[in-house]
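The complex appears here minus one protein chain, its other protein chains still in place.
Moving on to subunit A:
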Amino acid sequence: MANNQKYFAGSRKQFVLSENWAEPYTLDELAVDSRKVSEISTWLSSHRHKGGILLVTGPTGCGKTAVVKCVSRSLSFEIREWITPLDRDYQTGIETGVFQNQTEKFEDFLYSSSRYSNLFVKTSNVASLLLVEDYPNIFLLKPEIFHGILGQYCKIALAPIIFICSDSSDKSVDIAYELFPQNIQRQFDITHVSFNPVTRTKMMQALKRMGAYLQSLSPGYKLPTQDSLNEICESANGDVRYAMLSLQMKPQEDVVAMFDFAGKRGPSNKKKSNFTKQTQEDEAVSTCGKDDRVGLLHAVGRVLYPKWKAEGEKINSSNVKRKRKEDEKHLDATMPGVEWIHNPNTLADSYSSSAGSFLLLVQENYLKTYSSIESVAAAAFSLSLGDVAMNSEGVQISHEISFNAAIRGVMVHNKSPHRAWNQVKSSRCHAILNTQKKLSTIMETLFPLYPVSPTVLMTEVLPYMYLTSADNLSNGEIVHLFSILLYFKGPVKTDKQKSVTFSEQLKFVKAVASMESLTNFCENYKTLREPYNAQKSERATFVLDLKKQKIEEKDDELHISEDESDNEVDEGAANLTMLEAAMAEDVDLDEGAQNLSMLEAVIEEEVDYNALLNDSDDDDILLSQL
């Protein structure tokens, strides 16, 4: 306690107290790779007194801001940082009669700070540098406003500007990704410097420097042991700011002793107080440690390929199940322990907010890592249990516990994960829901008054309707519906009658081309014909598009004169969404066996996933080596 007070009371230029934690002051104190530092300093010196945009990205606490500050100090730049105003300033608004919103203020900031120099700085060779780390929220919602402002800035700028963004695991909240997409970076000639997490050696150096400094402040300060430094390094995960903070906050022996004393005064015996001391120390470093939240795909990988340190004999799964992180120490004595390398509790803790999508990913991919059907059955059981528990209405089972149970089940039952390169695929559940919705909308529009429920329509009437009235079909959407309906991927034993061949589809299209009157499936409901006729022209467009597609894909005997189709294409354009959706499906269907329709949207992501998964494997290996 005394030490801390001394520390906070002390002042030295190297550690600016207003920053609340020790920030490096000179270039060689930086814990960042020197190449990155020089990259920034060359950029800065080449942009003295002229406009230019630099984007600095990296994980949190890897020293992005520190580097910029140090470098600008060494090159005598004066930093002007944008701080988003909390609220509209009504008082000044009333006085001056000018109300500005955040966007205007930001524009103002860019304009004036880059032009006018600080009145209070006497020396004239100080150049200004704009720093933006805090983004007005409106930009995140509407990046185009931001890009407009950037364009303005580029035209008039007299001072360089640096944008700092933290990396984030989720693309939807990644500022750099939202605000600075590739094309914008090219358009405004933005230089991009990306930082890596701080390396272990560098962090160790920084920690030691900090320790020495703390000691110089108060001679009573005991330097932390190498072990605890290691521990801090471990838990910091490349976040030097966090490492510094935890070193500062790490209680000294005498502080713990005080707690200890309090414990002794109670009725407890000595043994217990020893235990409390131990746990307190433990908590001080490890439990308030930085959440080592890994990326979603890393975490899924950890579930799919569970790893444990087995000591002695084979693992008994029920023992593993009982195991909890907190009582590991106690259980160790009683059972020949298994220790998760990646504990399911931690995973469940950090992903309980996105448990649903996590489980979907696990479900989609777990089969590939299993080797026996028995364990698959057990794992599938726990997944299904997890799903039920998460949706339970009556007895509220904690979301987190059910999620934990589900992934634990998948991990525990996989005794020997089948290790091979597997793509992590995203789940098809949502894609299928979308297809279902699409199909039911088509059905609703086509058979609005057919007197049976949609289920019956789908399972009973429509399959036969195709068989019995194929020759009379003259409606593009119906043809389309049938082609979806009857097209099953995967081998189906069918005879000629049942399968829709390409030539049959063409036959439909030809029938449509002759534009005979629409077949009315609901003849009993004659009053309903008007809306259909109204849609006729739209359908014509659809059908023509369909025809075009087919011609493009396979050179066929189907000929339509270009003029005719062009004319009619011009006619109608409405109902686009449905047609588009339908078309997208159609292409796939025609293409044949490729099961792209579900995965199309996903493919792009998958590529990322693969890359990430490889990374995750590497990480795992690294970790196990450590």
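By definition in this document, a residue touches a chain if its C-beta (ideal position, glycine included) is under 8 Å from a C-beta of that chain, and two chains touch if they have at least 3 such contacts; residues count from 1.
Simple rule for what comes next: contacts and distances are computed from a predicted model.
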UniProt protein name of the chain not shown, from "Replication factor C subunit 3", "Nuclear pore complex protein Nup85", "WDR5-like beta-propeller domain-containing protein" or "Trafficking protein particle complex subunit": "Replication factor C subunit 3"
Which residue of A:Ile156, A:Ile341 or A:Val456 touches the chain not shown here: A:Val456
Residue, one of A:Phe106, A:Tyr370 or A:Phe403, that touches the chain absent here: A:Tyr370
Identified contact with the non-displayed chain, of A:Ala380, A:Val412 or A:Leu446: A:Ala380
Residue ranges of subunit A at the interface with the undisplayed chain: 359-360, 363, 367-368, 370-374, 376-377, 380-381, 383-384, 387-388, 390-392, 428-429, 431-432, 435-436, 439-440, 443-444, 448-449, 451-456, 458-461, 463-465, 467-470, 472, 484-486, 488-494, 497-498, 519-525, 527-528, 595, 598
